[in-house]
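Only one protein chain is missing from this complex, and each of the others stays in its spot.
So, chain A:
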Amino acid sequence: MVKRELTCIVCPNGCRLVVEMEGKEIVNITGYECKRGLKYAEDEIIAPKRTLTTIVKAEMGHLPVVSVRTKEPIPKELIGKAVLELSKITLKPPINVGDIVVKNILDTGVDVIATRNLYSK
């Protein structure tokens, strides 16, 4: 049996998780304080995911950029590609918090949403 130690990154509590592995199989997970931590540990071992938060360019708005994020975590290895994808678009006002900026980014099934308002200059 191999033990892998992880820090849960789902919330700022940062619970320390211990995953016991038998070969490629997860046998036991301990240390989490809520179900989200359990899910995180499983994902992190099998297919790690991250929420991407970044900015996209804006034109004619009160700010030159608008902050955005993926609505759900996406596979970690796609983060770089997603940033490139987002560098291709430019937003114009009005933009409201929660507006979808890119639908289904890189076929992940996850939308990218605006996280701030943009109004005209």
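Points to keep in mind about this one:
Here is the rule we go by: a residue touches a chain if its C-beta (ideal position, glycine included) is under 8 Å from a C-beta of that chain, and two chains touch if they have at least 3 such contacts; residues count from 1.
Rule of thumb we're sticking to: contacts and distances are computed from a predicted model.
One chain of the complex is hidden; its UniProt record names it "FAD-dependent pyridine nucleotide-disulfide oxidoreductase", one of "Branched-chain amino acid ABC transporter permease", "Cellobiose transport system substrate-binding protein", "FAD-dependent pyridine nucleotide-disulfide oxidoreductase" or "Type I-F CRISPR-associated protein Csy1". Even with one chain removed from view, chain A keeps its contact list with that chain: residues 7-12, 14, 16, 50-55, 57, 63-65, 67, 69, 76, 79, 83, 97-98, 115-117.
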